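What follows is a single structure, written as structure tokens, with notes after it.
The complex appears here without one of its protein chains, the remainder shown in place.
Chain nomenclature is as follows: A, B, C and D, assigned in order of appearance, with residue numbering initiated at 1 for each chain independently.
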Amino acid sequence: MINLALSLLFLPFVSALVILLFLRAKGNLASLVSVFTAAGILILSLLLLFNSQESSLVWNTTWFTMGSWELRFGILLDDPARLLLFIVSFVGLLIHIFSLGYMESDPARPRYFGGLSIFMFSMIGITLADNLIMIFVFWELVGFSSYLLIAHYFQTDEASQASRKAFIVNRVGDFGFLIGIVLTYWTFGTVNLGELADLADFSPSLITTGLCLALACGFIGKSAQFPLHVWLPDAMAGPTPVSALIHAATMVAAGVYLLIRIDFLFTEQALGLIAFLGAAMGLYAGFCALVQRDIKKILAYSTLSQLGYMAAAFGLGAPGLALFHLTTHAFFKALMFLGSGSVIHACHHEQDIFKYGGLRKRMPVTAGTFLIGVLAISGVNFLSGYYSKDAILLWAYNFNLPIFTLLYAGALLTAAYMFRLYFIAFEGEARSEHSQSAKENSLSMTLPLVLLAFLSVLGGYVILYPFNIGSYFAPDLSATALLPHHMWMVVLGTSAWIIGLVVARKLYAQVNQEDPLSQRLPGFFEICQSKLFFDQIYSFYVNKIQDPFCRFMEVMELLFISGLMVRGSAGVTALLAMLAKACYIGRVHVYALWFMLGTLGFIIYSSGIFE
Amino acid sequence: MLTVTPLHFLILAFVLFGIGFLGLLIRRNILLMLMSLELMLNGINVALVTFSRVGNNLDGGIFVFFIMTVAASEVAVGLALLVALYKKRKSVFTDDMALLKN
Amino acid sequence: MESYLNFAKDNLWGEIWPELTLCLGALIVLAIDLFANSSNGKKRAGQFAILFQTILFVFHLLDYLLLRHTFDRESFSGMLKHGIHQDITRSFFLLSSLLVSVLAQFFLHTRKLRIGEFHHLTMVATAGLMILCQSQHFIVLFVALETVAICFYPLVAFDRESPKSLEAGMKYLIFGALSSALLLLGIVLIYGVGVNPEAWGATVPNTSYADAFSFHAVYQLITENSDHSLIRTGVVLILAGIAFKVGAAPFQIWVPDVYHGAPMPITAFLAVSSKAAGFFVLLTLVNGPFSGLSEFLLPLLGFIATFTIFFGNLAACTQKNLKRMLGLSGVAHAGYLMVAVMASMILPGSSDRAVWILFFYLFTYLLASFAVFGVMTIAKVQNDSEHEFTDYEELLRKVPWAGLTLIIGIGSLAGIPPLAGFIGKLLLFSVALEAKLYLSILAMVVGVVISIYYYFGWIREICFHPRPVFEDDDPKHDVWKDADRVGFIKPLLLSLLFASILLGIWQGPLGDAF
Amino acid sequence: MNLNTILLLGSIIVPAVGSLLFFGGFPKEDSSIKKLSYFVFGFPFIASILLFLNFDPTQEYCFEILYSRMGLQELGITFHLGLNGVSSPLFAMAGIIGFAAGISAIHSGAERLRLYLALLSIMLSGLMGLFASVDLFFYYLFHEFALIPTFIMVGLWGGRDRRGIALEMTIYLTLGALISLSGLVALNVMIDAPKFDFPHLSDALTQVSLSDRSAYNIFGLLLFGFGILVALFPFHTWATRGYDAAPTSVSMLHAGVLKKFGLYGLIQIAVPLLPQAAECWSPWIMWLALGNILIVGFVAMAQTSFKAMISYGSVMHMGYCFLGIGVCSTIGVGSAVMLMCAHGLSVALMFLLASYVRRRTNTFEMEEMGGLAAKTPLLACFCLAATLATIGLPGFGNFWGEFGVFLSLGENKEHFTFLILAALGIIISAVFGLRAMAKIFFGSESQEFQKSTTYSSVSDLCKSEILPATSILVPLFLIGIWPLTISHRIDLEIGQRYAEFQSQSSSFKPSCCPDSEESTEEGNTLLP
Partner (left out) sequence: MSTVDILFWIFATLSVGGGLSMVLSRHPVSAAMFMIISLVGVAALFVLLESFFLAVLQVLVYAGAVMVLFLFIIMLLDVGPGASKINFSNWKTGLIGFGASCLLIFLLSALLSPGEDTLSFGQSWTVINNSTAPAPVDALVFSTDISAFGYALMTKYMLPVQISGFLLLAAMIGVIILSKRSGTPSSNS
């Protein structure tokens, strides 16, 4: 059992090493190795999922010792872990397969597939880790692999900037996470999740808001929540399958997964704050997405918004719902990203949706599956998004009305911008040469789309999940089922996507190269376009505060330490040395004066004046 | 006036010593500096003889003998140096003897 | 008359056989020089002097190391004292004199100066130094001191064609005479109280020594009357005289000028033997006759040490002339050694560590100084007085062995591990710490750090690429031509280098003493 | 004398003998110079790794060699070599970096290569001896042994303004060395142990009680002396300027290995021998360490030259080691040792790679580079790995050290400020590290670079360049993924030395919660 888990964990690691060390020049072989690794991961994880009959798998071994601190390398395969493992391995495989087609002509395929393998390794590590420090280790590693993959097209300044930004912003989150871990260790004496859960049950007084908020910083960074959300849209500079895998389906969701793993550490206030932040993010991202032109950025903001839903669900005390939404979101968001990848690939890396149009006829499979994704995310009844999102809305409606309001507004926007995307890109007439010449892609790219479309449709039916996988969100879902106002919610939910659809249809059915919103509601458009000036604020901070401060420090260092302290003491020495040198004028009688003064001094000393 | 005591001799000795030192300080002529040195040694000799006489001890007197020997040789060497230097610098003044300086 | 014979009954001339032999050798050298007609014959006088001193040195070492393990004893009515310390100082001076002779042989030959007289004076001076360090009587001390001084005056001015050399001799003479006048005044004051204590309000010591110049008598006098102002003045004046000898502040002022003008081997001789003699005498005095005044003298010595360290190092920093720089660095070394003297006063005992450490330090100083001065001797600088940094540019590349010797010598002077000089400084630190001389240690640390500037500034010139030379500069005289053809000096310097390194790593039985 | 002790002695003597041979001009042909230097630098490498593997953590000192007739009996100086849990990883590190520096020197194409190699092997010999010395005198001696060649090497083969910097560096370091020497000697004199090595000193301390005042003073001397040598905050300017100017191999050995001398001294000598004094000084240590992390970190961000940035970065990370020492707990100090090993390797690697970059672009100015990764993917890979190691990414040894230091800071509530401020360092270092990566390797090629004469001939790493880089990167990586290999021996060693602190720190509140003391104890009973 445990060997299975360990080989699952280290398979991608070995694969990454093999690719990066030996297959740097052999693109085809590297991609095959990577894909087979992903397949192996899926097989192994399925074996693991269906063989583990115990409720959770626990295993560990000493990894690091220092005094009283003993860190153990351990595996904890419990309910949420099973689910995430399944998502990661399944979506991962599909994206690997998709990448085969998408990256076909890229000369740097080995690097790409090596990076994917590293990512798989670190993501599985996060999933299986049994203690916070181990999670932190893999946490940083996913950050690194994300950095690596965003920087895939490193020759462009955009990718180079974006990768750096992603890493550094994540580091800011990790800074809090790190402090949280340290506090946790000294509060509870352990960082092992199982032991922490026991301790938190036993003495709830140990739990403090500060501590759990510090831990939540990790989530904020990785899941790109307010105020550290700025990196995710920029991260779209990477290859599209990467965006699908990392920045939509799995890695950003890992933040939510982290929260779920440590949910017993959270206090009411902290949960409230997270819920509020999440809901606000859901709305804010929706506004941002509404005015984007870049297909991937729209999807990125949509991801932010959906992560906001998950956070809100978690904050409202329904981690199961959060995880459920995570699952369905993984399917349909991966689907849409891959769909956009398919479009981008077909349109020669054109990403502006206003340069598409009419793709439905040329790329029927992509368009169809994409539509399914759009419908799912908009919460169209009986698709997966409907179940997960409306469950969250219902829960919020029953427990916290302000948050519900925010989330509902977000839901309206979601439907609007999603349909906007669909209409502009796939309907109407082709608006550029690229889109005119677009053709449906090969099987390796369409097959994952179809599979994911199935899952996007069916992912909402809990009954379909094997017990081993779906057991974590089952209780929360059944609790939701018992809540009142079901019918009202159906009406509200349905009206939300219908309103969105209608508005989008009205606005965007016929468009040119210009965004119609910019003419109709220019003020609103400007505000949305500005994204509330976050990027400007950050770049103001970096360029106008941080850089001058660094230069100021450099000058201060030169002035005070190199100058005043080092050169200063050298200068004083030099001055005294000049003084001493000035004594040597070569005249005998002046030297004799020294003798005279010395003699006088000696005699005066002997008279005892100085005693 | 008081009766002369050994104290007078000693004070005289120190005065001679001091005058010698003064000569060394203010004179630029090496010849005179050498003479001043001799004067200092003379002062010491006076003191030594006084102490020797008062202490009723001959060692001091004998020391004077050695001091004279040494003084004479020093003067000899010093004058030889002076002559040699004079040949080079055509001067016996310390002002012209300041090649060695910074 | 018979009653006087009592005084002569322990005139044991055998006890000072090395000095006597050395003087005899000096006379023979003079004789050879006198009767030699050719320049080759004159050269032979020098060769004889070197050979003679080598044999004497070896034989002296054998004598006291193997034949007669020395014990403390006195002779000449208590005027001289012989013992292990004295034997070590004798070996020290013999070794130093031998090295001076070897360097001088080369130096005199290349500069075409007189050979016989030089060796004669060196040997007589060495004999005087050896007597000086054994003396237990102020008259002997004075006479020996003056013998040394009278030998040094002409030696410093040896190059009579060089006005600088003559000027240095003149300055040395004037200040030497002045300092001996101060020393004499001090002796006289102590003598005055000693012969007639009641007259000066001093307690009559219960002494068996009737001779007021004798160190024993002075010791008892001072122990009895440690706060008598006449005695105190006498003591500080004697210290002033010795401070001149060792080049300690405020009587250090003559040092760079004299070093600057003196011929190179004599600079080395002054730097090593003369200074060491001063310290040996100082040790004898402060631990012997003046030990009753330790309390009174320590602050004064502490001031002298600190002032000397700072002044020497600071003034050395700005020097462009290497001989002046070395002179001033020697002043700084005198300051360090003064700390050892203080430590020996605080930690009494006849063979206490501080004294051994001082010996060791001086010995390492000897090795390093002769390495440095040796290389400087073989540099064919046009004017012997004007060794500049630029003359040593890239020496390591031009003449590797000389460069290495110079670097090791400078490093040892600077106290860089793993060279002998470092061990000396380490021991000095440890003994100063033991004596709780914290302020002096601070001064030493600062001093050593400052000294790195000029020592390594020189090493920098030796190792690194020279500064760019501009077209309009005069072509430089090649200082290092034929630097390999120096005969016996090369193995000698290399053995000094080897000794400096070896002593830095392995002190072996020598270390037992510390 | 068994094989292990021969290896230990050999790893010191082989480079020394090698340097004598180089000085003496023994191998005439270039090829045999290369062969000899491979042997001279390779032997300590292999020997140190073998010794690392053969190490037996149950003994106090492994592979001991003792020769007591070195002289200076009063000071108790003996020639005493041996390795313990702290020194064996550092010893291995010295061997590894020495090898890499040596190989890079052989292929550096420096003028007067023979002299270069001779000086470098002296340095290596000193470094190997430094960590193998049990006797404190030889510990110091070997340090200087390694230090002196740096002066000459910086002056001869250094970069801009080398003459001045070489002198400044030497003066500064001599000051530090002298202060620490007086501290060591004071310790020796005051404790008056029969031998001047650590075990004897600590034995003697149990009998002689040092007054608080003198312990405080001695610790202060050791702290500031060693602090200057390690580039503790206000005394760091020599390091940043010096490394910037020094030739690659010297920067590698100095920043990587030699600078650990002071920390090693504090950890092995000062803190365990003078625990109370260490407690008193610990606020000083920690504030100054913060200076290193924050102030030097910010200055590093302002650098435009790649090598200068690495220099500042290396000084900045020293702050973490000091913080760990300032905490005075097993976790803190042990992690500091861990970090020392990893930092040494990563910094050496950075300097090595910087020289490779320079070889291709003829400049260190980051503004004049760009897009290098397209031409030299392998170099970019190495550089990325090294940068990430430096900024403490898990998977490299640095992470464990830094994390451990953070963890140790959390133990005491009073250190919370330090924890927060120090943890800011992980962001700072990420900022400047990644900025450098982006400027040099990513983005489009700069015009200066395209115009430069070497542009057309830029090629990826060759074998002789890969070898040293790999030999550093692999151990760094191995420590990172399986830290237990060195952490348990550090733990054993430090655990013994710092047992006293352990008992003291139990009197501290173990957690950040005011009422947590009892509940933690209760909580511990719950653990399996």
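We adopt the following convention: a residue touches a chain if its C-beta (ideal position, glycine included) is under 8 Å from a C-beta of that chain, and two chains touch if they have at least 3 such contacts.
These numbers were taken from a predicted model, which means no experiment stands behind them.
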Who does the absent chain touch among those shown?
A, B, C
Identified contact with the non-displayed chain, of C:101, C:220 or C:233:
C:233
Under the stated touch rule, tell me which residues of chain A contact the chain that is not displayed.
589-590, 593, 596-597, 599-600, 603-604, 607
Against the chain that's been left off, what residues of chain C make contact? List them.
1, 3-8, 11, 23, 30, 33, 39, 42, 76-77, 79-80, 112-117, 120-121, 124-125, 127-128, 131, 139-140, 143-144, 146-147, 150-151, 153-154, 157-158, 160-161, 166, 169, 185, 189, 196, 198-201, 208, 210-211, 228-230, 233
On chain B, the omitted chain is touched by residues 1, 3-12, 14-23, 25-29, 31-32, 34-36, 38-39, 42, 45-46, 49-50, 52-59, 61-62, 64-66, 68-77, 79-84, 86, 91-93, 95
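Everything below uses one rule, namely that only the chains that are shown with their structure count from here on.
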Going by the touch criterion at the top, tell me which pair is linked by more C-beta contacts: A-B or A-D.
A-D
Using mean CA coordinates as chain centres, what's the chain A-chain D distance in Å?
35
Whole-Å separation of chain centres (CA-atom averages), chain C against chain D:
44
List, in ascending order, every residue of chain A touching at least 2 other chains.
581, 584, 586, 588, 592
Chain B to chain A touching residues, read off their complex:
21, 24-28, 30, 33, 94-95, 97-102
Given the complex with chain D, which residues does chain A contribute to the contact?
20, 24, 62-69, 111, 133, 136-138, 140-141, 144, 147, 151, 154-157, 159-161, 163-164, 167-168, 171-172, 174-175, 178-179, 182-183, 185-190, 195, 198-199, 202-203, 205-206, 208, 546-547, 549-551, 553-554, 557, 561-562, 565-566
Residues of chain C defined as touching chain A within the complex:
170-171, 174-175, 178-179, 182, 227, 229, 232-233, 235-237, 239-240, 243-244, 249-251, 253-254, 256-257, 296, 299-300, 310-311, 314-315, 317-319, 324, 450, 453
